[in-house]
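One structure, as structure tokens, below. Some questions next.
Complex shown without one protein chain; remaining protein chains in place.
Entry: chain A
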Amino acid sequence: MPDIIDFRTDPSHYRHWRVEYDGDIANLYMDVDEDGGLFDGYQLKLNSYDLGVDIELADVVQRMRFEHPEVKVVVMQSGKDNVFCAGANIRMLGGAAHAHKVNFCKFTNETRNTFEAAEADSGQKYIAAVKGACAGGGYELALACNHIMLTDDSSSSVALPEVPLLAVLPGTGGLTRVTDKRKVRRDLADVFCSIEEGVKGKRATEWRLVDEVVPNSKFADAVQARAKEFAAASPKNAPEKGIALDPLNRTIGEDGSVTYSLVEVAVERDGRRATITLHGPDGDAPADAAALTALGDRSYFLRLARELDDAILHLRLNEMELGLLAFRSQGDAAKVLAEEKLLFDNADHWLANEILQYWKRVMKRIDVTSRSLVAFVENGSCFAGMLAEVLFAVDRTYMMEGDFEGDNRPVASITLSQANFGPFPMANDLTRLETRFLGEPERVEAAKEQIGEALEAFDANELGLVTYAFDDVDWEDEVRIFLEERASFSPDALTGMEANLRFAGPETMETRIFGRLTAWQNWIFQRPNAVGEDGALQRYGTGVRGQYNMQRV
């Protein structure tokens, strides 16, 4: 077992995936190494996956965007003969602690979302070319692709066998995408989700489970032809080459603190919290898109996004007891705004676009992080525009008001920009400010009028942008009391409360996946029928069936 789960990887370290680039088409092969499980005690047979497999997939998708922007179509397929993917590894799930299962599912959900969105966000369309068994999480992988092709060899099928086989749910978006995305009729969906062996051939298209079924002898050709057709139809103005994403430099201290170039994570174990400091730019913004491209992964927001993303994932998986994440920032707000202006001014440039889209994903990653989230807007901070978005992602914001004794940093302020009014929607498709002011839409307008103003505590408070503003007299005590109080509550209750309060407003497929489906799955993951000693997950593979308490709850 690894000491910590490391989310940093690159193609030279892949054990489970490989990509063959062919002009504007990339062939992505899933070929899971049976013996390459992240933990001991299970083998990743039949292209089943664990977190380690998904970490690589997330890396593939990310690099596809930044390193291979020339790609317009990605064909996801199996590198194995008779199986596309058998889904999440059951023995891994059976053996994993509840917290790991939940984090695993969350990360896989995020990864599914990112390649599903790649067509709209990055002009990279994913085709699932399904040959062989495609069950459970395997079909969920395919469901998140933009187009599903199934071979008609009279044995390849798609299936969601979780309920009959394992007494859990197709919880990685499976149930939701079947109804909301593929719009399968609910009664047929009910049948589909109750049969272990799934649906094959023509019926799979009739039931809308796949987009097309192709004769087996023509399958490979049909897939490549479809890929070419999609690539030709793509409106993407693709550059010839991308930029390199070099390995992130990260140092982990003995106390668990983590240091990157722009992000620092300080750990306070007694208080069960981590403080994440975001630093402003250390230089001037590049002059134009060409200069941005030349900077590549050293450009400010890309570096910040990568580091912050890694920090959040690291804390989620490796620091389960740090129940509260506090965000602060230090730096020059004007420089932050200059960096983002370059991105917005060049939003039709591929790299600027990718960086903005990535920031959107990182903000969403924060939204669904099951920790208490708080931001401290202190003197010397640089919460402006894109960085200010963090303030509206967290559960509460505390802001310093006026001069503090012995503190010669610039007085705390917040500056809004266009970044806070559209480009970074939450899962509910609203901006964070729209969600915040769901009952008072006029407040969004009022805030919009303040774009570009450095808003100090009084104004920020008036506008409803912060929870509390405290001066030198009260600050320290109020913050301390809040942190202590928060640390005393039940983590379960907090997780539930926060998740419910964060996503006001309309439901989308994404909110249904993260909210409903995940919550139901996590409930089932606690129930003896699934995870008890005699439950289906524990007994899977022994030949003995799960024993169920037949009472409906």
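Keep this in mind: a residue touches a chain if its C-beta (ideal position, glycine included) is under 8 Å from a C-beta of that chain, and two chains touch if they have at least 3 such contacts; residues count from 1.
In this text, contacts and distances are computed from a predicted model.
The listed options are "2-oxoglutarate ferredoxin oxidoreductase subunit alpha", "Benzoyl-CoA 2,3-epoxidase subunit BoxB", "Branched-chain amino acid transport system permease protein" or "Flavin-binding monooxygenase-like protein", and the UniProt record of the chain not shown names that protein "Benzoyl-CoA 2,3-epoxidase subunit BoxB".
Listed residues A:70, A:153, A:180 or A:211: the one in touch with the omitted chain is A:153.
Of the listed positions A:235, A:406 or A:543, the one in contact with the omitted chain in the full complex is A:543. The chain that is not drawn here is touched, among residues A:195, A:248, A:411 or A:438, by A:195. Listed for chain A, the residues touching the missing chain in the whole complex are 45, 152-155, 164, 195-197, 215-217, 540-545.
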